[in-house]
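Excluded from the complex is one protein chain; the other protein chains are retained at their positions.
Order of writing sets the labels: A, B and C. Residues in every chain begin at 1.
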Amino acid sequence: MTLLEVHGVTKTFGSLVAVNNVDLTVAPGELRAIIGPNGAGKTTFFNLITGFFPPSSGQIMLDGKDITRATAVQRIGMGMARTFQITQIFPELTTRENIQIAAETAMGLRLRPWIGRAERAAVAERVDESLVASRLTEQANRLVGELSHGDQRSAEIAMALALKPRILLLDEPTAGMGEQETFQVAGLIRRLHKHTGYTIMLVEHDMRVVFNLADRIMVLTEGTLLAEGTPQEISENPAVQAAYLGTAA
Amino acid sequence: MSTTTAPGAMAAKPAAGGWLHLVVIWAVLISAPAWMGYIGGYDALASQVLIFGLAAMGLNLLLGFTGVMSFGHAAYFGLGAYGAGFVLRYWVHSTPLAILCGILLGTVAGVTFGALMMRRTGIYFAMLTIAFAQICYYIAYSWNSVTGGYDGLRGFSRAPLHLGSYVIDIRGNGTLFYYFVLFVFAICTGLMGLLLRSPLGRTMIALRENSQRARFLGIPVEQHVWIAFILSTFFTSVAGALYALLNNFADPTALYYVISGNIVIMAVLGGMLSFWGPLLGAAVFVVLENEISSMTVNWMSFIGVIFVAVVLFFPRGLLGFLRRRSA
Amino acid sequence: MIALEAEGLNTFYGKSHILYDVGLKVEEGSITTLLGRNGAGKTTTLRSLVGLTPARSGKVTIFGKDTTRTPTYRIAQMGVGYVPEGRKIFAHLTVEDNLRVPMERPGPWTIDRVFKTFPRLAERRMNKGRQLSGGEQEMLSIGRALLLNPKLLILDEPSQGLAPLIVQEVFKIVQQTKADGMSVLLVEQNVRASLEIADYAFVLDHGIMGWSGTAADLMKDEERIQELAGASAEEWSFDDDLSAQEAVALSHQPTTVA
Partner (left out) sequence: MLTLVLFNLTNGIILGLFYVLMALGVSLILNLSNVINFAHGNFLALGGYFAFSLAPYLGYWGAFIVAPILVGVIGVIVEQTMIKRVYPRPHVYSLLLTFGLAFIIQDMCRTIWGVNGLPLSIPNALNSPLSNQFFFLTGYRIFLVAVVIVAVAALFAFLGFTRVGTRIRAGTFDLDTVSALGINIGLLRALNFGLGIGLAGLAGVLAGGQIGLNPNMGDDLVLPSFIAIIIGGIGSLTGTLVGGLIIGIASAVTSIWWSAGSEVIIYIMMVIILVARPRGIMGEEGMMT
């Protein structure tokens, strides 16, 4: 059984081939990591899956449905949620309000110019759960733009959680973070995965994060698939070693 | 889409201010006819402040709260005025119907133009708003037989209000009319305040803060820009309808792009990141314009200097400036 | 002689503090490489050095002149060539027009010489920038910077997204520029390849300069290299226990495991 299937997707920008004929299948409950050197096409691949732009060719399926041409908003409605390499939040709003916007959208309230008491309570409950799950309860009423880097990233993940997605896609969740913050965010991802069976796909540079979290890893170089396998298999793969450590010029 | 977020933006809360603020604001507005005379004002000027304040607050739903730039709100202001005028001139002598028709005309235009523009962003969107406003101006200007062309739509006057058997005659009485305007203004600002606390209002602020994040939470950005645009044109057209009732005429200058610029400068001058800022901006601008135009023939230069000075020296507006000072 | 020296740079993007007291030095006639993991602040360091994102505090000296507050174009005119991350080709201009943009300082590099050095570019002279492959764009970006006839060449991840053969070519060019007497500051993710050609190395970690020394010394430090490449697989022990409240909250998330 697969949740996400990608068949031979290619993306070109002008004459640049950013992603070249890549396949991928992600099983429910799997934590899949995509690694590769800078410029290998990881983020482009990620953007194709989340509907940032359409592929030049190939097919993307979610839960057996073809979503190749679906818009980002449609994909989110079908159960995708994503975070970004550079944290994307609503900086001048509080952490609670950030998550509340996500919750209200997911609950189909975004067009409502008013809401009743019961709905308000349901929203509050969902927001509280996201806050608790991401350990942000104490930061709930602070402006999210003023939180630490790690907490901002946690808040972004909490917004994704409030969507109650079926698959969580994280683009370099620990990019630009210190040791402690990396550990904090990695811990959150691991808890989510371990205790809820969340299907998670992440792009990551920090090998420690990847090897400590992932069930399976795929390696991209120059837009093509170099290797795929368990962390054990990948760490022993000579081609991956070469791609990462660089061949002497 | 953060085209309008001011540098060093302070947190713009949807809240309409604390209780103390509200009490002060409403006390000032309610008592205005009593003290306007002492500072050289008059009832019609006070009504004008409220009307332009409402127009600027309506624009600010878009500019300050959704972060989308419109430089063509004269269209909806002017159509509101013409809509009200058409009813009184050609149809029935009813003030409420006139206002409703003004709202209808302005908002329908907002729905239509908004649909054509909603996929465009940034400066492209701004240019389109200007162009669409010019279309309205052009129609009003050249469709002589209906709109009265250059001279405007004249020969109507506001009608008394009938509340059951009780009649409020707002025709000749400036003070009574002021309170009527204040009543409509209160309803509109109340609606805006509620809107900004609702899920729909929060999506607008979400677009201003980070439209990409909003899209990837499942908010269809273009659709919500459109809705924000429509809501904004709704309130601006209410103001336009009141403007026609105030003057007892509607002319093409209400649709001219100068009015668009004035409404924007009012919002920026007061502080577009606060709920009440545009009202303050309207008060300052309307009173200054009134004073200056009676003092000198070079009033245009003074108005121009106000624009330039606000941009160069008070980009956060008066409220932003005061808050920074006190902070 | 020192081509470039930076001391105590603190750089911000908006409110976020990116560089913390960063210092580095490029000896004249050397290749100095700046290494570090993704997001460590390498690109920001370069942008601060050339004045595109000026540091809030600290000091930059280039060829003995304080350039901390000097605008970017003046730094370039002093003889600093900058090859930005992602190449930043003018996509809507032809190859030839791309080469006509830089200020021409006197020196051996002319458009003709660039075409001789990079024959592929000569063939595509009338093509638009967006029609070039990644390797061709990199050549164009380097060629464009060389037209300034720089004394110091700053390159930001020139190997990014390129095939190994092309990477080798790019590194040969970098070595060639050193032979021509230029000083080079090279930001790279390709750790081994850059250490191979570099004289000195600096390692940036989370906006802090963590290590500096000769490239040869760093080459011997296998553990550090592994870590730099992001290839270390040290095991972490997580505290996965949940509070009761957290367990309840998480239990309400949809699980795709049946």
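Here are a few things to note about the model shown:
The rule is simple: a residue touches a chain if its C-beta (ideal position, glycine included) is under 8 Å from a C-beta of that chain, and two chains touch if they have at least 3 such contacts.
None of these values were measured; they are calculated from a predicted model.
For the chain that is not shown, the touched chains among those present are B, C, taking the whole complex. Within the set C:A3, C:I18, C:L35 or C:V50, the residue that contacts the chain not displayed is C:V50.
Within the set B:I25, B:L45 or B:I135, the residue that contacts the chain not displayed is B:I135.
From the set C:S16, C:S57 or C:Q77, the residue in touch with the chain omitted from the display is C:Q77, counting the whole complex. Check B:A74, B:A126 or B:V284 against the missing chain and you find that the one touching it is B:A126. Residue-wise, the contact with the chain that is not shown comes from C:M103, picked out of C:M103, C:M126 or C:A216.
Of the residues in subunit B, those that touch the hidden partner chain are 2-7, 63, 69, 71, 116-117, 119-124, 126-128, 130-131, 134-135, 138, 142, 257, 261, 264-265, 268, 298, 300-301, 303-308, 310-312, 315. In the full complex, the hidden chain is touched by subunit C at residues 50, 52, 71-73, 76-77, 82, 84, 88, 90-93, 97-98, 100-103, 105, 144-145, 148.
Basically, only the chains that are shown with their structure count from here on.
Common neighbours of subunit A and subunit C, by the contact definition above: there are none. Averaging the CA coordinates per chain and comparing them to the mean over all protein CA atoms picks out A as nearest. Taking each chain's centre as the mean of its C-alpha atoms, subunit A lies 42 Å from subunit B. Each chain gets a centre from the mean of its Cα atoms; for subunit B and subunit C, those two points are 50 Å apart.
Every residue of subunit A that touches subunit B in the complex is listed here, in rising order: 50, 71-73, 76-77, 81-82, 84, 88-93, 97, 100-102, 104-106, 109-115, 143, 159, 163.
Of all residues in subunit C, only 15-16, 37-41, 91, 130-134, 137, 157, 160-164, 167-168, 171-172, 189-194, 196-197, 206, 225-226, 229-236, 238-240, 242, 245-258 touch subunit A in the complex they form. Residue ranges of subunit B in contact with subunit A, taken from their complex: 9-12, 194-195, 198-203, 205-206, 209-210, 212-220, 224, 227.
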